[in-house]
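Down below is the structure, laid out as structure tokens.
A single protein chain has been omitted; all remaining protein chains appear in their positions.
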Amino acid sequence: MGGLEHANWFMRVLFVAMGATIVTSVLLAQRGRAMFVRRIPGLTAIEEAVGRATEMGRPILFSPGLDGISIVTLQALAILAYIVRLAAERATRVIVALRASEVYPVAEEVVREACEAAGRPEAFRPQDVRFVAEEQFAYALGTVGIMAREQTATTFLFGGFYAEALILAENGRALGALQVAGCPDPVQIPFFIATCDYVVIGDEFYAASAYLTREPTLTGSLVGQDLVKAGLIALVLAGIGVATYLGQAANMDHNLLVRLLGGGG
Amino acid sequence: MGRPPGRADRSAQEAGGGFWGRMQGIPRYYIHLLLAGVVVWQLLAPISMPIAPSAATQGVYDAIAAVPDDKLIVISADWDASTQAETGPQTQAIVQACLREGKRFALMSLGAPMGIRLAHEIAQEAAREHGAEYGVDWCNWGYKYGYGNVLMALAKDIPRAVGSDFYGTPVAELPMMEGVTDIRGIGLVIEVTGLAAITEIWLGLIQGPYGTPLASAYTAVMAPGYYPYLDSGQMQGMLVGAKGAAEMEALVERPGKAVAVMNVQSWAHVLIIALIVIGNAGYVLAGRRRR
Amino acid sequence: MNPDAYVLWAAAIATLGVYTILYRENPISRLFEHIFVGLSAGYLLVITWTLNLEAKWWQPMVAERRWWWVFAPVAGGLFYFIFSRRLSWLARLVMGLFFGAGAGTFFRQFFPIYAPQFYACFKPLRPDAELPWSQVLLHHWMFVIILLTVLSYFFFSVSHEGRAGRALGRASLLGRWFMMIAFGAMFGNTVMARVSLFIGRMRFLLTDWLGSFIPWFAGRGL
Partner (left out) sequence: MLRLFQPATHQGVLVAALAGALVLSIALLYCLHRFLGPRQRRRLIAAVTFVAGLFYGLEYFYPAREGRNFLTPWIEPVSTMLAVIGAFTVGLGIYSLCQVHGRNVAQRRSGWHNSAAFFGAMAAMLVFGLWDYYLRLPEPQPQVLPWPKAVYAILFGGLYAPLQAATFSLLAFYIASAAYRAFRIRSAEAALMMAAAFVVMLGQVPVGAWLTGFIPLDSAWAFFRLEVLGDWIMRWLNMPAQRGIVFGIAVGALAMSLRIWLSLERGTFFSEGT
């Protein structure tokens, strides 16, 4: 092993190439280049889910998962902003249940601004952005309590979830809520599929804000991401080619691509 | 991803009436009650489920049975309290198998200074049961610091590399060590571990160079990573988590803790599978009636 | 004072109290929920002080006289400006610091996390002395096909129309199916771990608690 504590030249080049591809495609989109995004059904369902809460006159519950301020949480909050905007237009409450106190101020600001952006600053209720508990299962139990007492009609679970995912989703389901969930980590997805009405898996989570807002910057980024993925697939195919040529025994030690990525003997 | 499989069956009404319709919408607290009932019942009054050893477990037992009488088995107990729930019963079952087959064994530890005492107690109890004597039928070389260095020395000169045993007696003075001077005196190494990367040392320094057979026992989380060695024949067998321990207990016909837990697990799994089958039967049959 | 008996009874009552939620949310489960949330809030304050602030901030600042640690509460205090309309931009300033650190942390984790998974995909696709054809087909070819079809599902900017688009659409449908198999497998693989948690709790209730006053339970040897 070795070579992973700091980058080697190959990683530097690869990283810059990936970053440049994404940023270039963002800049092109900002300059007005039209970009296509295919339909992502789980995300289309968000509007339906908000509508259901409005119809029933009951609040919505949103959980951004357990993570502190991380990339996953920031993406979850971007989805929250969209949901609050929709809900504020329809005078529906969104209760945000939080686990990390450093996320609390960010979430509060996101909700307040989304209400303002919807033209309804009075819809912002500070007491609906709630810190529940730091401990994983206290958070789960507390959030289930909020669902039951507030009779939430819709549950949104977007963010970094772990074992508590099934506790939240199974109880939400027992209360008859319509549930939409999304988590980049595949481990909890099976349990979301078993308990939620719509599930956003893997990278769809990161495509969400682009898909929902159609903001050129974000759709541009999505196109850039696809190009990067295509590049990585080409690299995998090249690696497989070399491995096939070398054969099983020699592969890990002599495959140049493995060594460039910090592996091998 | 769109609507996943799983919406509907909010209630039995949605699924249509009738017996099979109701079977599709069993309220969840009945399911919870059933599960709790099965677990408590099986803990208090177990009805044993059949345990058929897997190939990997059978491999460990066969490897123990195949050790020539003039050679030792080395059990490397590289685990401590953190993985005791799985590795403890595994060690116990392996020790039982050695005693049952009348093989002499030596405990040692490369990676767990705190764990060797736990393994020692397990071996002591099993030895008492079989009337086996310390120093004659089994011994404990203790924790040896140095990983690969220990093994390289061990291969050349066991009494020197090991030095003194768990009690501080020089191992050369133990009756069972007579004639066991180097790696040729060892007929099998069994690595029981919850720690990564120790198996690789045994493979690289003992099994590879000298062809000494190797078997192992891992926690369920670790096991999948070691299957390739089983496939390639570098390992004779492997115990996987509590399941492997239970299978081994069944092979030595001494059902213990692992069998008890796996018995409860078996019943719980059977219950869940039965529930899935009933739900699907309801779905198919109620649907047919409506058409 | 020896608290063992109180600990045992409190633990048993708390465990049973939580289990009432299995029927439905009710006054008892609600009480224990609030106690749990309260304890966890108190515990959060305790460990924030004892593990974090006292050791990493107070001690260096006061005992070691590193006076510049006084800037930490000032920066942390900026978060509290979130409640003020006029000053909330200052809260954003310190949030920006954390956002940037979050992004930078991801940059440095990118290769250490993903590179090993990446080169582990380089599997030989022809049999040789060490690799019988059955393994090449059942393991390596399977691996590569699933990897590629699943990846094809995550292309969002390509339309599933036109000849190439339809091919991609078919591949991504296949990828979805493979993902469903994977999710089912993960589900099945988790059941045992979850049931174990309950077995552990039941052992506590039956042997430790009931067994403490009904010897029959203690004698079951669980």
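Going by the order they are written in, the chains are A, B and C; count residues from 1 in each one.
The criterion applied here is as follows: a residue touches a chain if its C-beta (ideal position, glycine included) is under 8 Å from a C-beta of that chain, and two chains touch if they have at least 3 such contacts.
In this text the structure is predicted, and so the values were computed from the model without any measurement.
Every shown chain touched by the omitted chain in the complete complex is listed here: A, B, C. In the complete assembly, the contact with the undisplayed chain comes from C:76, out of C:76, C:132, C:165 or C:219.
In the full complex, subunit C makes contact with the omitted chain through residues 1-3, 6-12, 14-15, 18-19, 21-22, 30-46, 48-50, 52-53, 56-57, 61-62, 64-80, 82, 87-90, 92-94, 96-108, 110-111, 113-114, 117-118, 120-121, 138-139, 142-144, 146-151, 153-154, 175-192, 194-195, 197-198, 200-201. Mapped onto subunit B, the footprint of the missing chain covers residues 4-6, 8-9, 24, 26, 28, 31-32, 35-36, 49-55, 58, 224, 227, 243, 246-247, 250, 262-263, 265-266, 268-273, 275-276, 279-280, 283-284. In the full complex, subunit A contacts the hidden chain through residues 5-7, 11-12, 15, 18-19, 22-23, 26, 68-69, 71-72, 74-75, 77-78, 81-82, 84-85, 98, 100-102, 104-105, 109-110, 113-114, 116-117, 126-127, 129-132, 134-135, 137-138, 140-141, 149, 163, 166-167, 170, 184-186, 190-191, 193-195, 201-203, 205-207, 209, 213, 215, 217-218, 221-222, 224-225, 228-229, 232.
Convention: only the chains that are shown with their structure count from here on.
With chains reduced to the mean position of their C-alpha atoms, the one farthest from subunit C is B. Within subunit B, the positions touching two or more other chains are listed as 1, 5.
Annotation for subunit A: residues touching 2 or more other chains are 40, 174, 193-194, 201, 204.
Across the interface of their complex, subunit B is touched by residues 22-24, 130, 135, 176, 180, 191-192, 195-196, 198-199, 202-203, 206, 217, 220, 222 of subunit C.
Per the touch definition, subunit C reaches subunit A in the complex via residues 18, 21, 24-25, 29-30, 32-34, 36-37, 39-41, 43-44, 79-80, 82, 88, 91-92, 95, 98-99, 102-103, 105-107, 110-112, 115-116, 118-119, 121-126, 128-131, 144, 147-148, 151, 154-160, 179, 182-184, 186-187, 190. The part of subunit B that touches subunit C in the complex is made up of residues 1, 5, 29, 32, 35-36, 39-40, 43-44, 220, 231-232, 260-261, 264-265, 268-269, 272.
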